[in-house]
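Before any comments, here is the structure.
Missing here is one protein chain; the remaining ones are kept as they sit in the complex.
Chains here go by letter, A and B, matching the order in which they are written, and residues are numbered from 1 within each.
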Amino acid sequence: MAPPNSDFTTSCPISITSHDFVTLAHGGGGRMMHNLLERVVIPAFGNQPLESRHDGAVLTVGKARLAFTTDSYVVHPLFFPGGDIGTLAVTGTVNDLAMCGARPLGLSAAFILEEGLPMATLEKVVASMARTAKAAKVGIVTGDTKVVDRGKGDGLFINTAGVGVIEHGLVIAPTSVRAGDAILLSGDVGRHGVAIMAVREGLQFETTIETDCAPLAEPVLALLAAGIEVHCLRDLTRGGLATTLIEIAESSRLHIDVGEREIPVEENVCGACEILGLDPLYLANEGRFVAFVPSGQADKAVAILQSHAVSSRALRIGTVGERPDKLVTLLSRIGTRRMLDMHSGEQLPRIC
Amino acid sequence: MKFVDEYRDQEKAEQIAQAIARITTRQWSIMEVCGGQTHSIVKYGIDELLPKQISLLHGPGCPVCVTPLEIVDKALQIAARPEVIFCSFGDMLRVPGSGGDLFSVKAKGGDVRIVYSPLDALKLARENPQRQVVFFAVGFETTAPANAMVVFQAQQQKVANFSVLVSHVLVPPAIAAILSAPDNRTQGFLAAGHVCTVMGFEEYFQLAEKFHVPIVVTGFEPLDILQGILMCVGQLEAGRAQVENQYARSVQRQGNRPAQALMSKVFRIVPRKWRGVGEIPASGYGLSDEFSAYDAELRFGVAGHHVDEDSECISGQVLRGVKKPQECPAFGVRCSPERPLGATMVSSEGACAAYYQYRRRQPDQNG
Partner (left out) sequence: MCLAVPGKILSITGSDTSRMGQVSFGGVGKEACLAFVPEAKVGDYVLVHAGFAISIVDEAEAAQTLEYFRQIGELGKLEDKQ
């Protein structure tokens, strides 16, 4: 290698990763958010369910097992093509329960309303929540309402918590993933992220791209009812498919191989991503999940998923490898390999 | 997508790679000077397809990364002002200044907004007459027409509450600086296809001749880059040093004349500091006198502010474990064949972070 060139000094503008204040990047689902959880939150609360780092906690009550989860919804704008904050608030929590293999029993809904929020807005959101809960076959059984001064909230924040009953004997978590497992994806990716970004950043497209927000309990329960030995489930939220796979690789301490050609992306989502310089693998979804099942059951599992509307395009996208290196490798569409890593914060549109 | 998908074909990629292997008889170091090409090379693993003798170097091709510290600091200062709506391309949001980045300014209450096009910033100015809207006009020559147009339209439409913070850089002076360095290893160049779409490639003939390097104007899809490399290696093997155009579907020799006409009206050539490199004369654009009223540096009184470039690599502060500047993959002048990543850490940060965190472990090559 040539000796270092003393005429050039490097002053490398690598992103700052340590901050004294919370920034938006900390909520982006990327490396910064993970560091926040790992350094500040999890060590403070330290307990086993939390440390399994799954979408929900599994609690034992006598002989029964319950799944318990919570999520807060701060999406802006409140209304976007195909949904609103209310739809998300119900679907998101129902889906987290589904990812534990649980049948939703009941949800709570806590509202933080900003002074001056139009009543009509609240009514629309509540109606959405009622509709979505009915479709997901779960009741919103308890809740809370608070109002904050004008300027102290983004119009409306919602927290939902959910309890579900686990009617199977499996431990569905990254720790159950095994080398050789098939990785299944329930459908095309990137829609929700593009739908939100289009409205939020004022990056309107003349063709409306709608969110993929949808409840996922049915196909999951169908898999379990058919006796599929589901090892792990996770819905793809912020940070997208890539981040989800990286999280699971890290928690399960195994290697994951997926193929770019297998991952479906709608043509108009592709177009939007090309214009904005976004990678659909890192965009948020609200109605898609990955499932890790033993290789021998993959075909049967895919068939079951495809028989449900929300997962009609389900397919196998990869395999869990032998090497315990916690990395994710993508086989690109031109036949080369690259490692996927988390972005530091939320993906931003670029021109470079 | 038409004119995109055809250039991402696996079979053709392998065939071009094989063609490169067939003609390569010795080691060659080829540099590309465009962050978008670096991004494509990393994303599609193009270096994996090349014979081991070809070394891909990554030049200072990301305007984001070469934007001087003092300009970033000026941006942070202006963005922090309560009357300002500061608009920027997404790329610039996470570039660190002396203390923080635009994200942290936003965290402390600054009105920082991402825009897709400079025209969106001008629209914001028209809609918010009581605020000062400032647009961060960063980029190579590709973005200069857009930035020139927005200033021109601001003047035409008399939008007084709009201004631009300009930090444009030019490619040919950067290439000349790289080739003039005593330790230069670059033997061939892939010129940036979109920069040349705007500027044409007239300026490259004298560079090719003076430094005896082949320069191939190249596109951005994997097949474009592979073909550009094939053409460059072909010249190197034959001892030629000419300018060729791989990206003929977009680039013409004279470039885009209407764009150049507007740019020469709105901008003038100025010396510019390149982060990590230092000042290169006549290597950037600033606003011409006719449009100086729209210069944010003058409007907000931050002109003439100088920051001494920290000669210690910033990555040392942020990434514990990167020991020496020469291991930093920025700028390609020092990058080694087994660590080919370059200066696009911020705009294609996923790839770079992976290399840093995993100490450049390569995934297994077996199928």
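Heads up, the rule we're going with is that a contact is a pair of C-beta atoms (placed from the backbone, for glycine too) under 8 Å apart; a residue touches a chain by one contact, two chains touch by 3 or more.
Treat the numbers as computed from the prediction; the structure is a model and nothing was measured.
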- Would you mind spotting which of B:Leu57, B:Leu190 or B:Leu223 touches the chain that isn't drawn? B:Leu223
- Note on the structure: It is residues of subunit A that touch the chain not shown, namely 205-207, 209, 267-268, 270-272, 274-275, 277, 350-352
- Note on the structure: Residues of subunit B touching the missing chain are 1-4, 6, 9, 11-12, 15-16, 18-19, 22, 34-37, 39, 63, 89, 116-120, 139-143, 145-146, 149, 152-153, 156, 192, 194-195, 197-198, 220, 223-224, 227, 230, 246, 248-252, 256, 258-259, 262
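Keep in mind that, in the parts below, only the chains that are shown with their structure count from here on.
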- Message: I'd like the Å distance between the centres of subunit A and subunit B, where a centre is the mean of that chain's Cα atoms.
- Response: 33
- Item | Footprint of subunit A on subunit B - complex, ascending | 1, 4, 8-10, 13-14, 35-36, 39, 42-46, 48-49, 62-65, 67, 69, 72, 89-91, 93-96, 100-101, 103-104, 106-108, 114-116, 120, 139, 143, 181-185, 222, 275-277, 309-315, 318-319, 325-326, 328, 330-331, 333-334, 336, 343-347, 349-354, 356-358, 361, 363-365
- In the complex, subunit A residues that touch subunit B: 1-19, 21-25, 31, 201-203, 242, 267, 270-271, 274-277, 279, 282, 323, 325, 327, 329, 332-345, 348-352
